[in-house]
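Have a look at the structure below before the remarks.
For chain A:
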Amino acid sequence: MSNKNSELAINRVISNSEALTSEEVEKFEVDGLKPKAVVIPKSMEEVAEILKRANDEGISIIPWGGGTMMSLGNIPKRVDIILLLKRLNKIIEYLPEELVVTAEGGIILDELQKVLVNKGQFLPLDPPYSSLATLGGVVASNSFGPIRHLYGGVRDLLLGIKVANSDGTLTKFGGKVVKNVAGYDIKKLYIGSIGTLGVITQVTFKLAPLPEFEESFLAVFNSINDFVKAYKEVLMVSHSSIGIGPSAIEGFDPNSCEILNSLNISKGYLLALKVLSITKDSMRRRISELLEIVKKHDSITAFSINGSEHESLWKKIQEYPNLSSNKFSIRCKISTLISKVGDVMDFTQKISEKYALQYSITAHLGLGILYTYFNSENPYELVKAIEELRAYVLSIGSASSLVVECAPLSVKEKVDVWGPIRKDFFLMKAIKDRFDPKGILNPGRFIGGI
Partner candidate 1 sequence: MISDHILKELESIVGIDRLLRKKEELMVYECDGQTFFKSMPDVVVLPTSRDEVVNIVNICNKYNIPYLARGAGTALSGSAVPIRGGVVIAFARMNSILEVDFDNQRVVVEPYVTAPQITAVASEKGFFYAPDPASYTVSSIGGNIAHNAGGNHCLKYGVTTNHVLGLEMVLPNGDVLELGGKALDPPGYDLVGLMVGSEGTLGIVTKAVVRILRKPPATAVILAIFDSLVDASNTVSEVIAVGKLPAVIEFMDKYAIKAVESGVKACGLPLDAEAILLFEVDGFEDELDVQSEKIIEICKKNHARSVEMAKDPDGMAKLMAGRKAAFGSMGNLAPSYVVDDGTIPRSKLPEVMPIIRKWGEEHGFMIANVFHAGEGNLHPIILYDPRVEGKEQEALKLGLDILKLCLDVGGTITGEHGVGIEKAELMPVQYSKDELKRMLFIKEIFDPKGLCNPGKIFPEKEVKILAS
Partner candidate 2 sequence: MAKFNKLDQSDYYKLILRCVHCGFCLQSCPTYRVLGIEADSPRGRLYLTRAMVDKRIDIAKDVANHLYKCTMCANCEIACPSAVKYTDIMFITREIMAEANAVPLGAEQLVNTINNAKNIFMMDNTLRKDWVIYTGVEAPIKDKADMVYFVGCVTSYSGRIQGVAQAIASILNYVGEDWTLLKDEWCCGHPLKLEGATKEFKKVAEHNVKMIEETGATKVVSGCPGCCLALKKEYPEVLGRKLNFEVLHFSQILDEYIKKGKLKIPKFESKVTYHDPCELGRILGIINEPRRVIKSISDKFVEPIERGKEGFCCGGGGLLKVTDSQLSESIANKRLEMLIKTGAEVIISACPTCYQSLADATSRKNKALQVIDIAELIAQRLGLM
């Protein structure tokens, strides 16, 4: 399509919708690519309508929630229209006695939480940038935070989804009841699909009651060995049942520990737990049990904190990617075996030293998920480090993977952020082809060039 033609086509697609002015459009980009237009639909039907026209015209669409995870994905093949979903921000149904909420996809997570907290409930998802992230975006990027340990991730909490498809239809999968096995569980496909199958316009989530008592338990270790032994033992005795908690079991290497540096914690390997309890007494008991374990493994300090101190610490932990973003240009998500987290940490340190990278590591210990952050003047070294780290992670097997969640263009040009495809890829490709036959949704950004 010539520039002129494509401009006309885009105009036809957005003609009935509110669009940003060209100056405002300037502020948007995906991996350095500027969109030709940014539209702000006001309703789900409008989203569907835009998709239909875009499909007819062969114009690409990039859905945009809070924009907090736009770094995720390979460099798009094309960026024509950005679909800004912030107007789809209504709560559609919230009945506290259902412990379920249905809201439009563009609602900001923290805004929703404010409403829920009033009723003593919350959506147990604590991804970074929660003050900007939208619910739809959280689903599309499969975002989560430390408390996934107890409450599960999006795939465990999402009950229903409504999606605008590239053929202009709106389809709903799942529902608002907690048990539903009617037909295929199509909603699962949208989780973490970064909008390549459809635009998420509405979601229904299972909620949880706010915990009664919550405290932080922190322990610092000098050696990675002690840290690993301690966290393994803590995991062995920790319950993953609502009400018994802990809701989060996090690990930090000395560098990330330093960045967090709230309580002047001595620098070292930090083990941080969000401990839950129903009574005050039992909290004391739990903390003292934890103390015993970490002491056995030679922690250099160990203590608990509560109240606002506790809250601000976990806010920092949740926002760690944000907090550290000016220091590191690369963020990798590594999913592996719970028992291998220590090894991956160790390997990351070695590789960073080898290539003289700045780095930090955080880990959801009970999930087997780590984030490694890197920085370097030299993109070649970064690429080499990522590749070596990925090879190491893949060698662990058991579906271990490394996804580069955030990277400058210079790196993205050389690395597939999703890593190698597996044997099941042809099914994924076929699904994409059936759900979005013209490939207008986020073309090229997902795994295997989907």
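If you want to know what made the cut, all candidates are chains of the complex that A comes from, given by their letters.
Convention: a residue touches a chain if its C-beta (ideal position, glycine included) is under 8 Å from a C-beta of that chain, and two chains touch if they have at least 3 such contacts; residues count from 1.
Predicted, not measured: the structure shown is a model, and the values here were computed from it.
Taking any copy into account, the candidate from 1 or 2 that touches chain A in the complex is 1. Interface of chain A with candidate 1 (complex): residues 95-100, 119-121, 142, 152-153, 155-156, 165, 167, 169-173, 175-186, 188-189, 191-193, 197, 208-210, 232, 235-244, 277-279, 281-282, 285-286, 333, 335-339, 367-369, 396-401, 403, 418-419, 421-425, 427-428, 430-431, 434-435, 446-448.
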